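All protein chains but one are shown at their positions in the complex.
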Amino acid sequence: MIINFLFASIKAGTPLLFGTTGEIVTEKSGNLNLGVEGMMFMGAFMSFYTAYHTGNLWMALFAAFAIGIFAALIYAFLTVTLMANQNVCGLTLTIFGTGFAKFFGEAMINDAGGSPKLSDTLMAAFSEKKIPLLGDIPVLGKLFFSHNPLVYLAIIIAIICTIYMIKTRAGLNMRAVGENPAAADAAGINVTLVKYFHILLGGGICALGGAYLSLINGGGIWNNSSVVNGQGWISVALVIFASWNPAKAIFGSLIFGAFSVLQFYVPKNIIVIPNAFYVMLPFLITTLVLIVTSMRKSKEGSQPAGCGNNYFREER
Amino acid sequence: MTDVNVKSKQGPLLRVVKKSEISFGKTLALSLLALIAAIVAGGIFIFAIGQNPFKVYATIVQGAWRSKIAIKGTIKIAIPLLIAALGITPAFQMKFWNIGAEGQIIMGGIFATYFALFCYDLPHWLLLILMFVAGMVGGGLWGLIPAYFKTKFGTNETLFTLMLNYIALYIIKYLTEGPWRDPASSGFPKIASFEKNARLDQIFGIHAGWLIGLILVVVVFIYMKYSKQGYEISVVGESVNTARYAGMNVKKIVMRTMFISGAICGIAGMTQVSGAAYTLGEGVAGGVGFTAITVAWLSKLNPVIILIVAVLFSVLDKGCSVMQSTFGLSAAASGILQGIILFFILGFDFFTRYRFVFRKGRKA
Partner (left out) sequence: MENKTKETMAIELKQITKTFGSVVANNRIDLSVKQGEILALLGENGSGKTTLMNMLSGIYKPDSGSILINGQLVTINSPEDSIRLGVGMIHQHFKLVEALSATDNIILGAKEKGIFLNKVRAEKISEISKRFGLNIDPEKKIYQMSVSEKQTVEILKVLYRKADILILDEPTAVLTPQETKRLFEILNLMKKEGCAVIIITHKLNEVLEISDRVTILRKGESVATVTTANTDTQELTELMVGRPVELSIDHPETYFEENLLEIHHLTVSDEENFETIKDISFDLNRGEILGVAGIAGSGQKELCEAIAGLLPVKKGAILYHNENLVGKSPNEIIKMGISMSFIPEDRLGMGLAASMGMVENMLLKKYNEGKSPFISKKAARELAKRLVKQLDIVTPSVDTPVRRLSGGNVQKVLLGREIESEPNVLITAYAVRGLDINSSYTIYDSLNEQKKKGVGILFIGEDLDVMLELCDRIMVLCHGKVTGIVDTKNTSKEQLGLLMTGASAKKGETK
């Protein structure tokens, strides 16, 4: 029972982990991109479309990643080069991305003459698989070594991003740009380049979360109206919860995933809590985290200081 | 000049320089140019998906105005957008990034619904006024919470208001599935439709929300431009230190303004439940709060321009749903076209503040 619950939590948390890791990478370079929902939507559509037509899982993932980069490029061009307001550009990206996915999603449905469904062989390619030997370990085997490949991909990306941020030179540059672009600029870092790179990378990773939602959570059937359904916004919340650290986001996504499936596992005859409360919990807790971090006034574990502001070198 | 040992390389082709001043006329011209560019880009998109852009555009525009019913539909879409964008205005003027219009609309709707469900036997006008005030209070309180924490601890308001949107949404879910569930409806849980007594009256065939919206345009315009409180908001937005220096109570101003901002958004929620839906559902705000932010920003926080932009967006929305029936294209095209237009206008705004300087040719 509990193992099943944790297993389901991991499954539900994975798309959030993609979205959160992507948004952390973006925010750490000083840009608050509120377009995660839109980018996920676009990734969801592109991956499904590609999978449907090519029947290739990796092609599908690549397509999602590419469209995420494209979406993020729009945002980056507007905010970094043209210095437009980040909040508004992000929201617009969400409007655009949602429209994009739904528009072409509907066209895909019309073409297929009904909800398109992925082939069984393809579904099998990213179904849950036991890793030989490791997967047979009791309890742990089920929990850690019996997932679909995208779960591992998400965790690997999160770990790589953490190491990148903390241990590498480029990661240091990124953090400096996010905190104080003027200082980074004076130190000889190409602020524009750093911002573009991380916004694009972040967008690509976010879109992978969308791919997960359409390919795995959707059960192989395209659902035009509710494929992403707010997961992008939860990812933005999770960034705060994880205090801008992808490694913490791994556990954060597990917890948030747990909340979203908790209602199916709490014995209803013992504890009666309205279902709405479970889904609300991630947001309530994130809000509390936000308040507590601001009360502590700590410089670590809070939003990068330069986040939300655009940088212009000759500003006087 | 014979620089033999030149180590220099050429400068970048383009370089950004800040503009000193720009006239109103030029700003207007640039905005129009942006709009035209956006329409062209949208046209290219329509062409790319194998349709005739001119026909599609014509259908969208005609579709929104072709009949009385269509016009009513367009205006109905515009009402919450207009009111919520007006609500955003004071907060943004204060540089308080209130991304929480969505939640404030919802809370306004919830508070108003309480009276519609449980006090429906009050006299019609009294009930409506109660619902109106309740909507304001609901939205206002939802705006006040992040303002309180911002002034007390400096809590980031963008992220806070964003979270509150979802908390509000799930409060509706809770009410729908729990205490306010309509016992009469079997199957999918929903809240009962309002009694006729609790429904907003219609004026010229459209619920009175449009009149409320127009009145708010004037009120917000005067409030922001001529009132002392409006002046305070501008100064706080300019610099908190200057406001303190001038003897202003910044905390009070921030909280008051966010209450007002939320309250106006709450009115949008009230008109939605009582004028449009006659019930409270999870779709009461339906993304309007987010679109309203872009509308307010595009309009440079000018209430009159907000009115125009809100109507334009609604035409696009309504027109696209007509397009769906004519061309078999998804109405979601509205989102794409809105996105394109917004991208262009946001991008073009750059040219009102900066200009590009091309590299000068180097002398040999």
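Side notes on the structure shown:
First chain written, first letter: the chains are A and B, and each begins at residue 1.
Here is the rule we go by: a contact is a pair of C-beta atoms (placed from the backbone, for glycine too) under 8 Å apart; a residue touches a chain by one contact, two chains touch by 3 or more.
Just so it is clear, the structure is predicted and the values come from calculations on it, not from any experiment.
Note on the undisplayed chain: of the listed residues A:Leu73, A:Ala182, A:Val266 or A:Leu284, the one touching it is A:Ala182. In the full complex, chain A touches the hidden chain at residues 167-170, 172-173, 175-176, 179-180, 182-190, 299-300, 304-305, 313-314, 316. Chain B meets the missing chain through residues 2-12, 15, 20-21, 226-229, 231-232, 234-235, 238-239, 241-242, 244-249.
Following the convention adopted for this analysis, only the chains that are shown with their structure count from here on.
For the pair chain A and chain B, the distance between mean C-alpha positions equals 26 Å. Interface residues of chain A facing chain B in the complex, by the touch rule stated above, are 32, 34, 74, 77-78, 82-85, 87-89, 91-107, 110, 230, 233-234, 236-237, 240, 274-277, 279-280, 283-284, 286-287, 290-291, 294-295, 297, 303, 308, 312, 314-315.
On the chain B side of its complex with chain A, the touching residues are 16-18, 49, 97, 99, 149, 153-156, 158-160, 162-167, 170-171, 173-174, 177-178, 287, 290-291, 293-294, 297, 328-330, 332-340, 342-343, 346-347, 349-350, 353-354.
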